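Missing here is one protein chain; the remaining ones are kept as they sit in the complex.
For subunit A:
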């Protein structure tokens, strides 16, 4: 068995262990298989060894950056959630993953990153608050442009310009995809019986952000909420595998459950930064005061003592009045 591997992923929010679908998929898969991972929840891609998230740092193979490759690597290390699946079920996994990636994921990206109201009021707000200075000024915008370009290349210009057509056809396909998933799941606990497989990790990672985020413009979200079995599925996975992550606010409340060492790294720096900024402010004020002569220190401390008679006179004046 290899020494514990380190996983860098986006921080949690909205009641989820991580807000990014790819990072969530890797985390969930690792939980399902019990892989020993040291998880670093970071708030900017610059903290990850490869510059992108999710990233898995291994002992012998360097850093792996793509979700699929990370899951393949975990499989090779004998953490395989699909061990018990039959050949047909394995084939079905591939097919449903393709369905999700083609029909649902682009629309999800559109809902979170391109749809004007959602992006401005929800996604950008969260990222700007979480990413540290000075990245938070340009990184969310950069990500927005990347996602927009990706959608433009996938869908072509006719969809991007015509909002109604986009809404009608592509969102309709996404809603249909959700309904198909619901029908396939039926009343089972997981897609292939009683134990979770990689398909469950994929589906959960796509559905959970949609379910949990409080989107102002949430038509797709409403459709998902109407599919009761999918909602129960997501909440049961959250409560079973991420019990102490759900429901915590994204603010800097230090995570008391000490399993994640990565979070407490943030706090000392924050305190130190605050203290430093206060000190710098004070020093600047004092320096200005001395330099411009408002306050002067004379030998023997008479400067300071000299102020007092002035105030005493003022008080006397007031008393006279």
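Methods note: a contact is a pair of C-beta atoms (placed from the backbone, for glycine too) under 8 Å apart; a residue touches a chain by one contact, two chains touch by 3 or more; residues count from 1.
Just so we're on the same page, contacts and distances are computed from a predicted model.
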Mind telling me which option in "Gaa1-like protein", "Metaxin-2", "tRNA (Adenine(58)-N(1))-methyltransferase catalytic subunit TRMT61A" or "Pyruvate dehydrogenase E1 component subunit alpha" is what UniProt lists for the chain we can't see?
"Metaxin-2"
Tell me which residue among A:102, A:129 or A:163 touches the hidden chain in the full complex.
A:102
Full-complex contact with the absent chain, from A:49, A:90 or A:132:
A:90
In the whole complex, not just what's shown, which of A:73, A:184 or A:219 touches the removed chain?
A:184
Among A:4, A:156 or A:281, choose the residue that contacts the chain missing from this document, as touch is defined above.
A:156
What residue numbers in subunit A mark contact with the hidden partner chain?
66, 87-88, 90-92, 94-96, 98-99, 101-103, 149-150, 153-154, 156, 158, 164, 168, 176, 180-181, 183-184, 186
